[in-house]
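Missing here: one protein chain of the complex. Every other protein chain is in place.
A and B label the chains in the order they appear, each numbered from 1.
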Amino acid sequence: MRAAILMKQFALALLMWLGCQNLSLAQGLPDAAVRQQLIEAVLAEGEDQPEKIEALAETGSGMVAAVLAQWRAGNLLVDASPDGAKVLFTREGIDAVRLDTGVKFSPLAPREVETTSKTRKAIKNALDLIAVASPDPELRSAAIGKLGMTRNTDYLPMLEARQVKESDPGVRKALVEAISVMQLADEDDVVCIAAVRKLGEMRSIPSLDLLKGMITSEDESEAAKAEAAKSVALIESYLKKVEAAGTVFRGLSAGSVLLVVALGLAITFGLMGVINMAHGEMMAVGAYTTYMVQNIFGGGLTLSLFGFGAHVPGMNLTGAAYQSYFIWAVPASFLMAALVGIALERGVIRFLYKRPLESLLATWGISLILQQLFRLVFGPNNVQVSSPSYLSGSFVIHDVVLGYNRVFVIGFAIAIVFVTWLLLTKTSLGLFIRAVMQNRMMASCMGVRTERVNMLTFGFGSGLAGLGGAFLSQLGNVGPNLGQSYIVDSFMTVVVGGVGNLIGTICSAIGIGTVDQTLQSVTDPSMGKIITLSTIILFLLLRPGGLFPTRTRSLEG
Amino acid sequence: MRKPENLIMMIGALLLLVLLPCLNAYGPPDSALHVSDYTINLWGKYLCYGILAISVNLLWGYTGLLSLGQCLFFSLGGYALGMHLMLKIGKLGQYYQAGNNPLEMPDFMVFMGFPELPAHWVPFHSFGFSVLMVFVVPGVVAFLFGWLAFRSRIKGVYFSILTQALTYAASLMFFQNKFTFGGNNGLTDFKTMLGANLNDADVRRYLYIATVLLLIAVVALVKWLLGTKFGKVQKAIRDSENRVLFSGYATTSFKLFIFVLCALIAGAAGALYVPQVGIINPSEMTTDKSLEAVVWVAVGGRATLLGPVYGAIFVNALKSWATTAYPDYWYIILGGLFVLAVLFAPNGIAGLPQQIKDIAVGWKRRNASSIEPGATPA
Partner (left out) sequence: MIKTNLIKAAATLCVAAATLTSSVHAADTVKVGVLHSLSGTMAISETSLRDVLLFTFDEINKSGGVMGQMIEPVVVDGASNWPLFAEKAKQLLEVDKTAVTFGCWTSVSRKSVLPVYEKNNGLLFYPVQYEGEELSKNIFYTAEAVGQQATPAVDYLLAEGKKKFYLLGSDYVYPQTTNLVLLEYLLSKGVPIANIGGGLSKDKAGKVISAGKYTPFGHTDYQQIVAEIKKFAASGDACVVSTLNGDTNVPFFKEYAAAGLTAEDCPVVSFSISEDEFRGLPADQLVGQLGCWTYFQSIESPANKKFIGDFMSWLKTTEVPGIQKEGRVTCSPMVLSYAGVYLWKAAVEEAKSFDVDKVRKVLESGKISFDGPGGTVTMQKNHHLTKNVYIGETTKDGQFKILKSFDNVYGEPFLKGTFKTSSPAKGETTKKKKKAA
């Protein structure tokens, strides 16, 4: 249900709340005793550690929650004091705060308190239990949902007690769901059937498996089975709607990715008629630029070429300043790819404007060279590009997951299409570009410096490819083969849209994206891809002009 | 120009057809006169590539159609024969010998859990049928695609992009296990052909000789074709299709014929390639491979009779050498070679002597009349 909230956010929000809440939950036990219990749990070894951690939840202490959240995030450290005792402490900014006393001190040889998946699971359960009392309704319902799925009836009284005082509708729903899930195992058939009906009415997706299990179970009464079947049907029809909505969104975002990678090509191929097989490598240039900017914001990077190594020092930023690297990386990718594009145009392509087939071949040669250069400079492995926090995570609306990065890519696609449109229609460069593309000789006669326009247009197209690469670094791998994965797709997008037609490119990108995602959900990804490609090929064979063919009187057009 | 070319062809044919195999069979081992089995096998592979390059050139150099799908036809031919070779493994397969493959299916089908030999595999037990399919399958695919494409008057870069997409789609298809052609691993571990052991040195020599014969036949066919009226129309299509059209020729049929013919040639090359190399899998039909074949033609010399063969041999020998000596720089060498060939040597290796002569003449002329500036050779 609401389980989609990222734990990172969860911990952060929890911390923020703790700051203003002033430990209102600390009832009963005195602070020192709680601290002692906490330290024991952290230092416990072996099997009973998880139990001890979960027992911490009963203290209901906000301080405990804060420390546990820190522990999960790897910010709980241990320092060996001179007398050999272990001193636990947390990092708060640059300060180290002792766990046993809550005062600041300076550690000698700190190291992280390690966690295993079992400990982390226990920590998470404990946090969930504490979070049931959180003032943030989102956190409350997420925690309640998770407790419900444990199906541990020990939590039932606590949840029922909560239900009495809960006022937020979202949380009430989560409570009803959690309680109903637990009641499925109730000995009284009436309670059980009521719970089944309830779950069906609220279209509870997590309980679908349980309900399905009931239908075939031998332990259930006929009435319960019949009710379960009804609920399952309700949930499944709801699920179909969710999936349809999800597919539409995913299609839109896949289409936007295609649009982002193909728009540059729509300029260089569509407008200029240059087949740039190195288009994919222009994207890789953009992606690698993002990587370099990231590392310059971080710890620096080492580049090597032909045996010479160069170390670029980093700025060692952290937190929000570091996370902002992506905002700088976007223009940097554009510029870098544009420069490489201009160099390519000056060095090779300008000799081949009259020979489009040869330009296809020469740029393929360039793409091979660039790929190998990436390998030599950045190493044959993919490089790590981390996603800033504002690009990882998701909204959940009616069980449809909308990833931030996906929403962002849709917005970004709209933005660059708009900018491209502005450039082509509202600036003098745009006017020159259109003039040169329509009639090179005439434009030249009117005093347009066609060579320069060619160079800038190609640079702009390559820059757009670089932007695409910067975005792909948030969705996929950054490596020497990055461009190869997209080259066929982006050519298809441009050709299907109708060469030289930006609106066509937009329509075809969205169309292909949606069709591809729909087919993927119906068949499997391989088959989906094959069917999409074959359909495109057949479509182009029958309608070579694409969706919006350019009307021309020229025979050789 | 005609006569030396004929002479080269004769000498080349004799060298490849008689001398190399003889030295392999009868040359005293450990002497300079001995040609190793390895070399024979290597040249067999190069020459198969050479035939493929001729088919690319016939389309691109002489008709102006840059097909990025020739490797698809090459692989289809290879797969057709490969299927036969696969079935001929029979009782030598590891599962049969382990006793859990009584149907004598190819091994990969056993571990992929096929209950029985798929129906479309059954006729490939016959060698004759397989050889027929080597031509029929690429031919039919080329016919269907070409008919649709040329009917819609698709040409130039659009044709290239579409053939590229076709190849890509086909390779994705062959990658799938359920497509029954061995998935990513393809067909491999062939044992016998027509009862002869494929690992035998003699058999390899015969395969090599068969390749040379096919090469000679294809060269002769292309030479003859270019000399006919058909060949003239073909070149005219390359230079100005509309004029040909207006002169009353059905260019569509001409192009379709050439496209299918080239697919047949590529398929035959593929069929000879497979038993010599011992494996056929979908990575042979990626667009990169097709582009590489175009590199051979560009480097060897497009629109020349033998250029593609030189190119195929030269680039592949370079590859064999560079991947040992400079593995890190191999792609840079290949890419650079290609860019240089396209930019500075449009006629490739075959055109190089003429080009050098032209440059020398131009240079001499410039020296002679150095007062005149601007007289640079075009």
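Here is the rule we use: a residue touches a chain if its C-beta (ideal position, glycine included) is under 8 Å from a C-beta of that chain, and two chains touch if they have at least 3 such contacts.
Note that the structure is predicted; figures quoted are calculated from it, not measured.
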{"item": "Sole contact to the chain not displayed, among B:N24, B:N41 or B:S130", "value": "B:N41"}
{"item": "Where the unshown chain meets subunit B, residue by residue", "value": "4-5, 7-8, 36-39, 41-42, 45, 94, 98, 107-108, 111-115, 172, 175-178, 183-186, 188-190, 199, 277-279, 281, 283-284, 310, 313-314, 317, 319-321, 323-324, 327-328, 330-331, 349-350, 352-353, 357"}
{"item": "Residues from subunit A at the interface with the omitted partner, ascending", "value": "1, 3-7, 74, 114, 116-117, 120-121, 124, 149-151, 153, 184-190, 192, 205-210, 212-214, 217-221, 223-224, 239, 243, 246-247, 250, 253-254, 257, 302, 307, 372, 375, 379-387, 392-394, 396, 401, 403-406, 472, 474-479, 481, 484-486, 516-517, 520-521, 524-526, 529"}
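The rule is short, and it goes like this: only the chains that are shown with their structure count from here on.
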{"item": "Residue ranges of subunit A touching subunit B (in the complex, touch as defined)", "value": "275, 348, 351-352, 356-358, 360-362, 364-369, 371-373, 375-376, 488, 491-492, 495, 526-527, 529-530, 533-534, 536-538, 540-544, 555-556"}
{"item": "Of all residues in subunit B, those that touch subunit A in their complex", "value": "60, 66, 145, 148-149, 152-154, 156-158, 160-162, 164-166, 168-169, 172-173, 175-176, 242, 287, 291, 294-295, 298, 328-332, 334-339, 342-343, 346"}
